[in-house]
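Removed from the display is one protein chain of the complex; every other protein chain stays in position.
Showing subunit A:
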Amino acid sequence: MTELLKLAGASETPLNLQRTDFISDQEVRWCPGCGDYSILFQVQSVLPKLNIPRENLVFVSGIGCSSRFPYYMNTYGFHTIHGRAPTIATGIKVANPDLSVWVITGDGDGLSIGGNHFIHVMRRNLDVNVLLFNNRIYGLTKGQYSPTSEFGKKTKSSPMGSIERPINPLCMAIASEATFVARSIDVDTKHLAATIERAARHKGVSFVEIYQNCNIFNDGAYKPISDKEVRADNMLYLEHGKPMIFGKDRNKGIRLNGIKPEVVTLGENGVTADDLLVHDENAEDPTLAYLLTQMNFPEFPVPMGVFRNVFKPTFEELTAQQLEVAQARGRGSLEKLLNSGDTWVIE
């Protein structure tokens, strides 16, 4: 249902845009081999499918490697300040709901300095697409641990190991009442493109955590799950309405044991597909979505795809509605306003 709604800023006539239409004249300056290249390529590939003219697209970012993204997009763009991209995006979207607004952020920008705004842009359900590039390290400041770095991580600023437990971005999004929550990874380009497209088509706030490799300061952070040979065994691709099956031989699944998920093998101990958890991304109740966020490697395969996809009125719609109600009997008259209240005349 949500995907039938008109996309903000989309044209009703075919525009026949190409990926290359979205490439700006600025030289891309990420390190060679950076996962950001893949994400940039996939976003530029997805945009033509949305049929949104370039002038109706705005990419807003904060600070960090990921936040250089808007410069490389031949659309409107705003490279703002550290952690505050959601606030600027809020002003833009409320001012003009007909724009397709994207927030590009990272694990430091979005979850550390910008953690507060992250919560509030989610709970307000502003119709923006938030792409969080999670490389579990501070790249632009040259390699300190980030809020998603694993406990014990040794970096320049934590030579004896980080003593902070990492935050789970998807949990935060769900706890903040986000209506669309998904995860993908830079190296699985097909899945990434599909996930970005679904996020873009969702009416309301869309949050996509993108596992992204920083080959300079945290190379191989996702290798154990993303390597082609192990990917099928170590990732669980979520599909709405389907039982949660994974593995090279498609013989493993996730079963609920009490309130805890467990990995089972199909055909062993009488386990069949009917015993497995069935994914329901549309569930109003966030419990299942939350449960999935708690499945961590290596105990579990890492879930990929759409965790949650529900429909709620958006912030900018409700803002506009209140203005409409207030103006139902006509727009205010400045003359009347200035002369309102108790007045008296001096001759």
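Basically, a residue touches a chain if its C-beta (ideal position, glycine included) is under 8 Å from a C-beta of that chain, and two chains touch if they have at least 3 such contacts; residues count from 1.
Criterion: contacts and distances are computed from a predicted model.
You can't see one chain of this complex, but its UniProt record names it "2-oxoacid:acceptor oxidoreductase subunit alpha", from the set "3-isopropylmalate dehydratase large subunit", "FtsX-like permease family protein", "2-oxoacid:acceptor oxidoreductase subunit alpha" or "Glutamine ABC transporter ATP-binding protein".
Of the listed residues A:65, A:92 or A:276, the one in contact with the hidden chain in the full complex is A:92. Contact with the chain not shown here comes from a single listed residue; of A:117, A:231, A:252 or A:308, that residue is A:117. Within the complete assembly, A:74 is the residue of A:74, A:189 or A:294 that touches the hidden chain.
Within the complete assembly, A:60 is the residue of A:60, A:132, A:236 or A:310 that touches the hidden chain.
In the full complex, subunit A touches the omitted chain through residues 9, 24, 26, 53-58, 60, 70-71, 73-81, 84, 86-96, 98-99, 116-117, 119-120, 319, 322-323, 325-327, 330-332, 334-335, 337-347.
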